[in-house]
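The other protein chains are all here in position, but one chain of the complex has been omitted.
As written, the chains take the letters A, B and C, and residue 1 is the first residue of each chain.
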Amino acid sequence: MASLGLALAGVLATTASWAAWGIHRGRGELDVSRAERSIHLATLVAVVCLAILLIGWPLLYAMLDSFVPEIPGAMCIYGVTKVMPVMNAVVQAAKPALIFVLGAWLLLESLRRQSGLPARRARGMLALALVAGLLALAHGAELYYVFSMDSLQEVSCCCCCGAGGNANVQPAAFYLPWVLPSSACQAVLNTLFFGGVPLLAVWLLVRSRWRTPRSKGFARAQCVLLLVAAAGVATAALLEFSQVLAPLLMRLPFHHCLYCLLLNGRAADAALIVGNLAVGSFAAGWAALLCPALQTTSSAPAAWHWHRRLCLLGATTLLASLLMVAIHLAVHRG
Amino acid sequence: MAARGPTAGRGHPLRTPNDMTPAVRTHQVTRYYPAARSDPVKAVDCVDLELALGEMAVVCGPSASGKTTLLSLIAGLDRPGSGRVELFGRPLAEMSDAALTLLRRTHVGLLFRDFKLLPGLSAWENVALPLVPMGTPLRQRKRAAAGWLDRLGVAEVADRPPEQLSGGQQQHVALARALVNDPQLVLADEPTSQVDAASAETILATFEAMVAHGKTVIITTHDPTLVRSCPRRYHMIAGRLEHRPWSSTSIVFSRCSWPRWGSPWQVY
Amino acid sequence: MNVYLNLFFAAAANLARYRLRSIVVVVCLVAICGPFVTGIAISEGVRADAAISVQEGADLYLTLDHFGRNGPVPLRYLRDFRSSPHITAVVPRIVGRAIASVVWPANEQRMDPELVVILGLESGRMDLAPWAPQRASAGTLRSGEVVIGSALAAHFGLQPGQELRLRVADVTMPFRVAAIFPGHATIWSAQLVSMNLDEAGKLFELPGYASDFLIYCRLGPGNIQAVRKDTLSILGDIPYRLQTKTGEVASYVDKGFRDQQGVFTVFFLVAFAVGIPALLIASGLGLSERRREIGICKAVGWQTTDVMVMVMFEQVLLSLIAACLATLASYVWVRIFNGVLVAQFFISELGSIAAFPVPARFGFAPLALAGLLCLTITLSGGLYTTWRLAARPPAEGIR
Partner (left out) sequence: MLALALGLLLATLTVLGLDCVCRFGSDPEAARQFQRVAGGLGLGATVRPRWCFVNFDPRIEYCTCAEQPVPGGYCYCPEHTGTVSYFVAPPPDMARPNELESSGQ
């Protein structure tokens, strides 16, 4: 899948550059129309690349899980991530980041189309060519990671967790090295998660009811604030799940491992909870990026349309995730 | 214009045409087609045309004189090499292909010489084709298509594919498709060339009813009945358009194929 | 939302109208995904049998260590191990390879000798009742008798009571078939010959040795540690190798079935390298006629994006149909035709027609994986034709 993604990233870079050149050189209406056709091809390739990224994201963790028996001492994906940690972090972080960036580009491109104006400036296509370059780098890094994974070294046991599907729990021997030492840190995390997620959801609900535009400065501030809030909630949620919620949801007291939470089947709906959070954060981020477009005359109607939908989607998924966690905790305490 | 709230449907705010805005205006519109071993072919050469709402115009001229190309440029199907085309006051040059298509979908009805119906689809599905990308539900599409087929007197063929219809019936289905979106402008390319007299009569009556309702109709034809029924007549030869009042004799001459003199001025 | 619903139904109607193109694309995808689903199903079936082999096996497997390889264990240590309080049973076992052949009367068609697995167990352990119900006398294996696998019996056409010769190096011994293992037991009993331990020792010219000791421990924590200490005290400085059921043996199953090597790596390369160009060609069938229709659609108000969305819906529908057909075809191929011709690529030494039911497990994962694979191939393969179709100027389309 990574090799196919790499090939498609090359095709995307080529078509985006060809479209940018067409827009730049286009003088008369005929050239503009021809450039529009090349933009359609670039957009279509971008959609296929996004589909490959989305299909490849869960398969990445299936592949990492298949390395577990190869690495002496590893009992779950966390052990695998300790081999070549930097490259592994890059490979894992690249997928969601590129899904967000490519999704944002496609959203802004659909706004431009619905605004009815022909593409006069090539910067949209140049931005896509840049994204294609990043995509090629990400898939290249993944291929390098897979092929260089053969030179394995022993890793210390990550934590006491059942290998693969069977939950053969051994006595607590090790903690994760980066477990937050004090309970005060965990209290901060709880506050950030159980306070931040509902706040962001309510904010999105309020924004989805907006009708009249605000001033340009206020919109730009909103854009930055919402982006920061989305990123902050996503980070806090990741830490909260691995540090606090994973042991509770899996009922393994010392088991601070997000990978086991998603894969070892002890919390069947964990993937759905984390998936909802991811979709909510992405939707909030994309809604933030639309704020400037709400001011532009030509694209305002379409921007409002998408903005309202994204805010509703973000609020719904965040609240759904929060509700599912609450139910788990209630059942756990009962 | 301050940004207004989101419109009802997907799309962009269009200024609804008022009485003063001309429905169609072309200014020095030119369209050349590159030829392999000779000079580019002048399909449309510096054409100026202006039609207000509620008018009907007829364009005659020998074959390959550029009539169809002119209609394509007006409908936004094709882009002019130079010059400007404006529909309902909006310059098409400033619109992207997507916006052009949207404008065509909502404001323009097209009737082709050879009907251009999709084989394999039934008559009502052909009529409802423009409604599909607008998100109109199936039942509503079927009702609208049946209504127009009934109005044009071909309701009985609704469920039959085009291959099983006569030329007249196909032209009525094509006309119903052109009118299903209630367009402000109808462009008909030789609508009566492949139909019998009765069908031609029905088509002409339909056009006249539309003009009466304030729509604009542009017809390219060789049919003298259509020419006689229309006060505004144009003659097109070698890509050039002239507004010429016609006597009956002149119509006859236009039908034979004149040697190409390369000169735009024809004496009749 | 209605727009996408309309386009989805239009896409479904188009698949029916362009029947040739749809059939060719689906056949291409089924040809690619059929073997893929079959491979996964057989892999899961063998994994399930392997899990049973581990669960029902011994708690510890003891062999000596000769030059880093497994070495035979002298039977003299049997009493010491059996005296350990932590051990409930110790079963010496001989597992080896021999060449099986049959003495043919002059006029009959000769069958080639076969490589078989020899399993030697103590005489009291091999109870024949489950496999030879028609046998009147006592259920244990007598001297000179063997129980053979179903594939071996089918190969030589052997029935209980007939003679079978086994040869190892220059030792040849005749045996009489007492019973035949059922075909649907496991694939590892298909080419198996089971006999008494002492006869196996004679056959391999290693009397008084077993290839490994199967050690069954008492239940409870700490017993395995205790057995390890007993083993060390019994064997002292002799290098030995001890494999535990939950340790090394369980990791074999995880390691061996992660589908990361073998046929699947080759398969994915073929799927992408062949599938995508094949889709590129197949999705180009009837393109010129289709282009004219798309031109008409765009003339009456369809945008390029609408056409692209409709064509992508067509590809999603084709992928869904192809994934379902591939799964059904694979199911029929394995369950009804017993994986004829294809199973040999996933289970080696099987031959084109398996003499026993091929193990296969069809869960929902193969269907989902096949769907994702088809979608990836159609999206990538149909990319260019989708654009050629959708981005065509309406004027050219209706000329």
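Keep in mind that, in the parts below, contacts are C-beta pairs under 8 Å (C-beta built on N, C-alpha and C of every residue); 3 or more make two chains touch, one makes a residue touch a chain.
Because the structure is a prediction, the values reported are computed rather than measured.
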| item | value |
| --- | --- |
| Full-complex contact with the absent chain, from C:S84, C:T186, C:Q303 or C:T385 | C:T186 |
| Absent-chain contact - pick from C:R165, C:K202, C:R292 or C:R335 | C:R335 |
| Touching the absent chain when the full complex is considered, from C:N2, C:N70, C:S123 or C:N223 | C:N70 |
| Touch criterion as defined above, residue of C:M126, C:A178 or C:A395 at the omitted chain | C:M126 |
| Missing-partner contacts on chain C, residue numbers | 9, 12-13, 15-16, 22, 39, 42-43, 45-50, 52-58, 61, 65, 68-70, 91, 93, 95, 97, 115-117, 119, 121, 125-127, 130, 151, 181-182, 184-192, 194, 211-212, 214, 225, 228-229, 232, 239, 241, 243, 245, 248-249, 251-253, 255-257, 259, 261-264, 317, 320-321, 324-325, 327-328, 331, 334-335, 345-350, 357-364, 367 |
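Assume only the chains that are shown with their structure count from here on.
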| item | value |
| --- | --- |
| Chain-level touch network, classified as line, ring, star, complete or other | complete |
| CA centroid of chain A to CA centroid of chain B, Å | 49 |
| Between chain C and chain B, distance of the C-alpha-averaged centres to the nearest whole Å | 66 |
| Length of the line joining the C-alpha centres of chain A and chain C, rounded to whole Å | 37 |
| Junction residues of chain A - those touching two or more other chains | 33, 36, 113 |
| Residues within chain C bordering two or more other chains | 304-305, 393 |
| Partner chain C, residues of chain A touching it in the complex | 1, 3-4, 8, 11, 33, 36-37, 40-41, 44-45, 47-48, 51-52, 55, 59, 63, 66, 68-70, 110, 113, 163-164, 168 |
| Touching residues (chain side chain C, partner chain B) in the complex | 1-3, 5-7, 9-10, 13, 17, 293, 296-306, 393-395, 398 |
| Contact footprint of chain B on chain A as seen in their complex | 28-30, 32-33, 36, 113-119, 211-213, 294-298, 300-302, 304-305, 308 |
